[in-house]
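Omission of a single protein chain aside, the complex is shown with its protein chains in their original locations.
Per-chain residue numbering starts at 1, and chain names A and B are given in the order in which the chains are listed.
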Amino acid sequence: MNRTKLTAALMLSAAMAPAAHAETLKIGILTTTSGPPAVLGEHARDGALLAAEQLGMVGGMETEIFVVDAEGKPDVAAQKARELVERDGVQFVIGPIFSNVMGAIAGPITESAFLLSPNAGPSVYAGENCHPNLFGVAYQNDQMPTVLAKHMNDTGIGDAFILAPNYQAGQDSLNGFKSVFEGTVTSELYVPLGQLDYSAELAQIAALQPSAVYAFLPGGMGVNFVKQYDQAGLKSIPLMTAFTVDETTLPAEQDAAVGMLSGTNWSPSLDVPASLAFVEAFEAKYDYVPALYAAGGYDSMMLIDSAVKAVGNVTDMDALRAALEAADFSSVRGDFSFSSNHFPVQNFYLAEAVKREDGKYQTQIVETVYEAYADAYVDQCKM
Amino acid sequence: MSPLAPRLKAALALFLLMALVPPVVTALGDPFLTVVANRMLVFAIAALSLDLILGYGAMVSFGHAAYLGFGAYAVALGARWGLSDLLAQILLGMAMSAGFALVTGAISLRTKGVYFIMITLAFAQMAYFFFVAQSSLGGDDGVALQARSSLLGVSLEGDMALYYVTLGALMTIYAGLYRLTGSRFGRVLKGTRENALRMQAMGYRPFPYQLVAYVIAACLCSVAGVLLANLTEYVSPAYMGWHRSGELIVMLVFGGIGTLTGAVAGALVAVGLEEVLAIFSDHWRLGFGLVLVLVVLFSPDGLTGLAKRLGIGGRGNG
Partner (left out) sequence: MTNLFLLQLLNGAQFGILLFLVAAGLTLVFGIMDFINLAHGVLYMVGAYLMATFAGLTDSFWLGLMLALPATLIFGLVLEFLVFRRLYDRSHLDQVLATFGLILMLSEGVRILWGSAPLNVDMPELLSGSVPLAGPLKYPVYRIAVIAAGLASAVGLWALINHTRVGMLLRAGASNRPMVAALGVDISRLFMLVFAFGAMLAGFAGAIVAPILSVDPGMGESILILTFVVIVIGGVGSIRGAFLAAILVGVVDTVGRTFGPIWLRMVMDPSAAAQTGRMLAPMLVYLLMAAVLFWSPTGLFGRKGAK
């Protein structure tokens, strides 16, 4: 299944070039699955492929899946996106993981196919640049930090120290936090992308002694920060994070992260039948604990399935769009619907990192912070 | 010049081959390969421009991708300021690149060898972080272009049109550099590469020659940036990170330095190889790395050396 795209060998492929079968469902999965930041893309891809395997015929039709590596490079991703749409003739693309790839592929894909994002949800695509063919299946980026801000408000935390890497998503994250947080922000720090050593920031936190710390430090930065936070003996100050402590980083953070809180829209512990079945099947097949990116990939595939089943063909774009908007599938997140900007209305939770009995680590939902929560950009979207 | 030097023949063969790509792949029913081939041509321009300073001037710049970025941002800024003509954008890109290259080149040329490698990297990284900090241009997320540029009123929306414009640019730049490196200027540059002291003794101050070459290479690389932005209809600081600069060096050395033809061949093969290997496996980097190591171990002077040993043109130019 992984390489149905073999037909596309660079030259002399003419004889095999697939004629456009209008009645074959073709789905592209375009995530970054090579190089250092591959782990998130692997989660999303594995989640989507698991769904396809369980369904057999996605949408009740003959299905062809093209798994493509975005390589984490926007220009490569832009080319691969066009390749999927123009050459392979896919009707749906699941991707990408990173916001900077989103900008590169959204244009070419939405011209003639549907783009379902299993992770990235930059504010511009929920607001002014929203598109009829673009669906943010996972979340809008700013929603995660607001979960923690609201939790701090609810628990009476009056001051917080906040930090993020200095790039667009980092700024969005801190702005999202501040838009909801009612206490005072004692310090707002931006660290260079990819920073290794956080002694300087930890010293500032220790000196200021805030009531809580909010951090958005994805990937390796988060691992470094969480470990060093623990080692500096700062765990008495609650560290609450978004995209920093999850199943992709917990294998490295382990006990250092246990007890830390994060905001999320899904966790393997979520008590929804579809979710529990998904987690069990996922761990059985891939032997690692799925993170929210895997859930995003799985839900994206299930959403496509529901829309194609409802319409019965893959050529009527308007009908397919309406069916996607209806979101009539059993999401691993339970109740799920789309706002008018094609971003989800769903619950958001506070989750705690725990060590399981089998020695693996995962996040566990502690409480529901927002119910049926829509993002803040709906009004800016004129579709 | 006559009869044609083998490397010139090899280059003409490559250009002819590339000129045939669009009609052939269209006839074979896979017109999309034109876009893939276009990417190869864009990087051929970038590698070619690097060859002028690296191959002929022994100035190993580890920051050359910065100019790819300047070219790309010239398109984004141009579009914003109502400059949609490709030539106008190229001029803008060249102006930005020339300014940056003039200042940083003058400082960098105080150093040599590995110090030059690292100081050019430093300046390129500063440019990179400058664009990452520009929120109005999307910062790290980059900015999508609404449309491709036009050339003298003709739209380049069609892949075929952009392809031949790129090929034309590549051939023009190749011809220009071929003339330039064969001229007195080029000979002084090469002389400096071989023995700077002797050139000084002969009364040439290497510095102005090296600096002019550095600025020319920067301007030519920005043309590749303008075309890359048009090809992907997207502009991002990722175009100018140190990874990219490293990849440009790799393409050039892979093809063989100091022949111009080697730069073109290296870029075409390296980009093509990445494309083909990525079809087969997520772990394509393993195969790509292996090819690089094997080429170095068994074929000094890269593909050019290989071609020479197989007796098919591409003589090195010393």
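Heads up, the rule we're going with is that contacts are C-beta pairs under 8 Å (C-beta built on N, C-alpha and C of every residue); 3 or more make two chains touch, one makes a residue touch a chain.
Everything numeric in this text was worked out from a predicted model, so none of it was measured.
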Sole touch to the unshown chain from B:A10, B:V25, B:M40 or B:V60: residue B:V60
Which of A:T24, A:N153, A:Q204 or A:Q380 touches the chain that is not shown?
A:Q204
Tell me which of B:A65, B:V143 or B:V295 is the one touching the absent chain.
B:V295
Out of A:S123, A:Q254, A:N347 or A:Q362, which touches the unshown chain?
A:Q254
In the full complex, which bits of chain A touch the chain not displayed? Write them out.
34-39, 42, 166, 190-194, 196-197, 199-201, 203-204, 206-207, 209, 219-220, 223-224, 227-228, 231-233, 248-249, 251-255, 288
Could you list which residues of chain B touch the chain missing from the display?
54, 60, 107, 110-115, 118-119, 121-123, 125-126, 129-130, 132-133, 242, 246, 249-250, 253-254, 257, 283, 285-286, 288-293, 295-297, 300, 302
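Convention: only the chains that are shown with their structure count from here on.
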With chain centres taken as the means of their Cα atoms, state the distance from chain A to chain B in Å.
36
Seen from chain B, its contact residues with chain A in the complex are 27-30, 32-33, 35-36, 39, 132-133, 135, 138-144, 228, 231-234, 236, 238-239, 272, 275-276, 278-285
Which part of chain A faces chain B closely enough to touch in the complex?
3, 5-6, 8-14, 17, 33-35, 38, 69, 71, 73-75, 78-79, 82-83, 86-87, 99-100, 102-104, 106-108, 122, 166-169, 171, 193
